[in-house]
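Note that one protein chain is taken out, while the other chains of the complex remain in position.
Letters A and B name the chains as they come in the text, with residue numbers starting at 1 for each one.
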Amino acid sequence: MFEREDETVERVIQHLRRPVAVDPGLDARVMRQIAQVPREERRGRPLLWPLLAAAAVVATVLVAQPWNRNAASTADTLQFVLVAPQAASVALVGDFNDWDPARSPMQTAHGAGIWATVVRLAPGRYRYAFLVNGVEWRADPNAPAAKDDEFGTPSSVITVGGRGS
Amino acid sequence: MILAALLLVTQVAVQDPRLDRLDPDTRSAVAAVVDSARVARLPIEPIIQRALEGATKGAPATRIVAAVRRLAVDLGIARAALGTSASEAELEAAVAALRAGATPQVIARLRDARRPPLTMALSVLADLVASGVPADSAAAAVLALAPKARDADLVEFRRAVERDIALGAPPGAATSVRLNAGALDITPGSLSSPGTPIRRSRP
Partner (left out) sequence: MGIHKVEPSDAELVRRVRAGDTGAYGALVSRYRDRLGRYAVHMIGDREDAEEALQDSFVRAYRSLARCDDPARFGAWLYGILVNRCRTTGARAARRRRMFVRDAQALDGAAHADQADRLDWTDAVDRALARLAPDYREAFLLKHVEDLEYEEIAELTGAGVSALKMRVKRAREQLQKYLREAEHV
């Protein structure tokens, strides 16, 4: 009798442990909501970036495994770096963030003047630039130049290869 | 008729909220381009991004509208060269290559020489020209590498050429030196005669 009752509960547990498929649209809803979060709210603890050896550092490419099983292509996680010791702020803007300076503000180690941020990019070709102090446009000295520049300011190009491109 | 067109334009302008960053006149002109692109089954995201770039950079309305119109036209040319199965990323890269000086014929040859995706090959072609390599040298180099090289190899090739140029090598020479280092010999003139065989260079 005791054993049988224990078996019942075990059956219940096995039933409840089965995976539950949540609506995958939830991801997009969450991301849309957090995109509305004001910038000030997003700042966490200040980060300490390791000092980079030289300004000749180019974008480091970390190829991430697609953890979202629904993803058709493999996205790359890339680090963008700009050396700007005199800058008070640097933003990364480009085709991957609607050229919106608020979307990818860059961080610097205290006093080091080396600004960096990390962005995840699906395969494709992206024009981008750095906006320094909200007013000065700079290309990435370590990336190919975007030659077709119609707006009179310098831009750079990053191309991410992979399936789905 | 005009009213219907205006209504259609208004509809499109409402559809992508990102275009709200543009002033109303610019927005409706851009929306019209977006709409034509959509009808022509061309990718619209690059067009929107180009408009947003102009908005962020504070460009005058006329420049923004000219830029998106030019892009839409070039996307059409790219698609004609690559074929209707080309992806958005391939089309964008092809536009860059075209603007760098590659002809639609070169693009079509690349399509025949390499399995998709062609994004990286087209990008490398455009980027080589951006570094100073003459367009036909760049095209010849990429076409030579296209059949066998992986995307990563093409990127490495471009970086090697750029390093050489930075060290003072003339861009055209830098390209052929790097190609020869890969035991392939091709000269720019061979592009005009598609049947020219590729000879292995002697060590």
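Keep this in mind: a contact is a pair of C-beta atoms (placed from the backbone, for glycine too) under 8 Å apart; a residue touches a chain by one contact, two chains touch by 3 or more.
In this text the structure is predicted, and so the values were computed from the model without any measurement.
> Specify the shown partners of the omitted chain in the complete complex.
Touched by the chain not displayed, across the whole complex: A.
> Tell me which residue among A:V37, A:A88 or A:V135 touches the hidden chain in the full complex.
With A:V37, A:A88 or A:V135 as choices, the missing chain is touched by A:V37.
> Tell me which residue among A:A87, A:V119, A:A143 or A:V157 touches the hidden chain in the full complex.
A:V119
> Kindly note down the residues of subunit A that lie in touch with the hidden chain.
Missing-chain contacts on subunit A: residues 5, 8-9, 12-13, 15-17, 19-24, 26-27, 29-31, 33-35, 37, 41-45, 47, 58-65, 67-68, 77, 103-107, 116-120.
By our rule, only the chains that are shown with their structure count from here on.
> If you average the CA atoms of subunit A and of subunit B, how many Å lie between those two points?
Measuring from centre to centre gives 24 Å for this pair.
> Using the touch definition up top, name the residues of subunit B that touch subunit A in the complex.
18, 46, 49, 52-57, 59, 63, 66-67, 70, 87-90, 92-93, 95-96, 99-100, 117, 119-120, 122-124, 126-127, 129-131, 151-152, 155, 158, 162
> Please output the residues of subunit A touching subunit B within their complex, sorted ascending.
Its residues touching subunit B are 93, 95, 98-101, 123-125, 127, 131, 137, 144-148, 150-153, 155, 157, 159, 161-165.
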